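Just one protein chain is left out here, and the rest sit where they should.
For chain A:
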Amino acid sequence: MTLLHIIILAPFILAILVPFLYKTFRNIHTGWFVLPLPILSFTYLLQFISNVSGRQPVTATVPWIPALDIHFTVYVDGLGLLFALLITGIGALVVLYSIYYLSKKTEALNNFYVYLLMFMGAMLGVVLSDNLMVLYVFWELTSLASALLIAYWFHREKSLYGALKSTLITVSGGFAMLAGFILLYVITGTFSIRELIGQADVVAEHTLFLPAMLLILVGAFTKSAQFPFHIWLPDAMEAPTPVSAYLHSATMVKAGIYLVARLTPVFAGGAEWFWLVSGFGIVTLFWGSFSAVKQTDLKSILAFSTVSQLGLIMCLLGLGSAAMYYGYGDESLIYTKAVLAAMFHLINHATFKGCLFMVVGIVDHETGTRDIRKLGGLMTLMPITFTLAVIGGFSMAGLPPFNGFLSKEMFFTGVLLATKLDIFNAETWGYLFPVLGWIASVFTFVYCMILVFKTFTGKYQPEKLDKKPHEAPMGMLVPPIILASLVVVFGFFPNILSYTILEPTMASILPALVGPNEHFIVHITFWHGFSTELFMTMGVVGLGTLLFVGLNRWTGVYGLFPQRLALNHLYDQSHIGLERFSSRVTRLHMTGFIRDYLAYIFAFFIVILLSALVLLNAFNLEFVHSAPISFYELILSVVMVIAACAIPLAKTRLMAIIAAGVVGYTLALFFVIFRAPDLALTQLIVETVSVTLFLLSFYHLPELKQEMSKVRFKLTNLLIALGVGLTVTLIAFSAHSTRYFESISQYFLEASYKEAGGKNVVNVILVDFRGFDTLLEILVLGIASLGIFALIKLRKPRGNES
């Protein structure tokens, strides 16, 4: 356990404390207790810059489940550090912002910060884990935390809808990814990412290469909202604005990009990876920016903008993977520029998009609306917010002198390179990249202008606003001001990042292309001559301005697109269809009679088990090793049979319960005879508790009715009962007579006192040898009890059931 592990676990530990802090210090905003954590983590992580830029990645391992090759290994290299710094840095600003955004009087702050911290820890875990399984655990935890945050205002229908949608899409993507990870394990026999990279050539030649890659890409694409999975992100905007700024623009959605970048050394170099990553990226870029223009809600514009920018980064990573094809040499160095552009844009996007989300949050907070049709003319009322919007918006549009301009130019360089490729059929299809990229940039320019000018200039319409707008409090302005200054600083001095962050990151994405003591040349210049890229930008500004001015004349094209074909429509329809189908199936078998349910279960049991075992000829009946039956055992068996037969014949419920109890207690006696005191004890207590429970339940029920007490001879019931009895008996006999292996009981008998210091083998197995099983068992018990509680306590009152 090192400090690095603590950095990941600290948010979880603090999350446990948050509810207590919230209750104890009602007068202090809970956010103030949370704020120091990301700041401290950020400053601590900064020291690793010297390590990674000197090619000295740091690792620390704690074994977790060594038997399954699962270790909690923290690995800090350029890529991981870049993300970790983003998570903690933006995290600190978001927490500060949320202190002013969420009122301590009306909001459930304890919930909010628990979810946020859970998310922060999970995200750090994703980017700093070297083990794929650990990464997966944290990955799903980010989905869970995100869903909880989206549904934070859970009384709103739309919040729940958004949370469900994002969970369905990202978690099913996660499952696909898990399958991909397991395939990778099958190929290489390791879960460690570093070892995987070392075995990249083994992976590339394996038949499972393509399935593993596709499954993992599904995970990455769903998480990073790539087309056509992007539909969850706009609905995720129901979350509070600090959450949108943090999860849905700066960190969580970039997890997919992280994964693609992280596994580039394993998969890149082939045509499939190149085309899939860059193709999905460019389509997402185009579609996101096109859809953003028609939105009227400020946050929706930003949501689609995030979708499109993520596509841009993904596309660049795909194009950069061409460098792996060329291998070590001068030719590949040109294509590494695409990777550089991707990483630089990633940082820039986090700064300007974070700033813009906060600006939108301020507008929403101070005016009560985010609808651009109601807003306008806020420039004079909110001068600081306006300035921030201009910086963020112009940077996103790719205008000088902001950092977005630089990365946009580098993006153009990247897509232009695609036309020069002579591999993977890029010579023909490659022209799509600059064309689509350029059109997307025009739309990007248009929606940025809408965002800035429709909100802050034009006619001021106070009658449409819920509140009288005024400038936001200082605390709310500080975080976006910091981000906006970073936008400007990175714009003027882009090279402060070059060798500290960007170059080490490139080295971890493309490790094969740089020697141990070599460095990529990273030099970002503001002015790079009258190049094609510059003319493309001029074209973007020119056409973009025309489109923005004549907005009303051409937005009709959005109406041409049939709503029935929209992906959202498809999602909703399939969702509704699935619900209808499942409720029809449920109605078919959920009759409300427990006897029917038991009949289904047992019939299934007999059919599957008995038929499978008979077909496989698995029964092996030998009575050679059977012990003789003693007198006591005989008596007990007879008692048990009589008691069991008495149950269906009983005249009253009480009799039936007692008869069932007799069966159970006799079984306990059997355990005594066979010298299993633990089992006997448990059986006795369970029997006592369940008999009491039965009595408790039946106390409320009416007496057995006369016509019911006549035992109707039901052939099916008899057959099912006999079938179950037969199956279990046969399995028991055949299990007894089949011995393929030496029993492990001898090992437990010998080891339990030596290794665990306990003479009771059963207990030692439960807590020492198989403690993990026990842990999960009690977890299941806990969930079951909550389930029963929810079913009984939280159901609708009678007569209200739909």
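Assume a residue touches a chain if its C-beta (ideal position, glycine included) is under 8 Å from a C-beta of that chain, and two chains touch if they have at least 3 such contacts; residues count from 1.
Rule of thumb we're sticking to: contacts and distances are computed from a predicted model.
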Complex member absent from the view - protein name from UniProt, among "Monovalent cation:proton antiporter", "PucR C-terminal helix-turn-helix domain-containing protein", "histidine kinase" or "Carbohydrate ABC transporter membrane protein 2 (CUT1 family)": "Monovalent cation:proton antiporter"
Sole residue of A:F33, A:W64, A:Y161 or A:Y499 that reaches the chain not shown, by the stated touch rule: A:W64
Among A:T43, A:T555, A:S582 or A:T692, the residue in touch with the chain that has been omitted: A:T692
Selected residue (touches chain absent from view) among A:T682, A:N717 or A:S737: A:T682
Which residue of A:H5, A:R194 or A:H575 touches the chain not shown here: A:H5
Full-complex contact with the absent chain, from A:S50, A:Q461, A:S637 or A:N760: A:N760
Positions on chain A where the hidden chain makes contact: 1, 5, 62-66, 72, 677-678, 681-682, 685-686, 688-689, 692-693, 696-697, 699, 756-760, 762-764, 766-768, 771-772, 774-775, 778-779, 781-782, 784-786, 788-789, 792-793, 795, 798
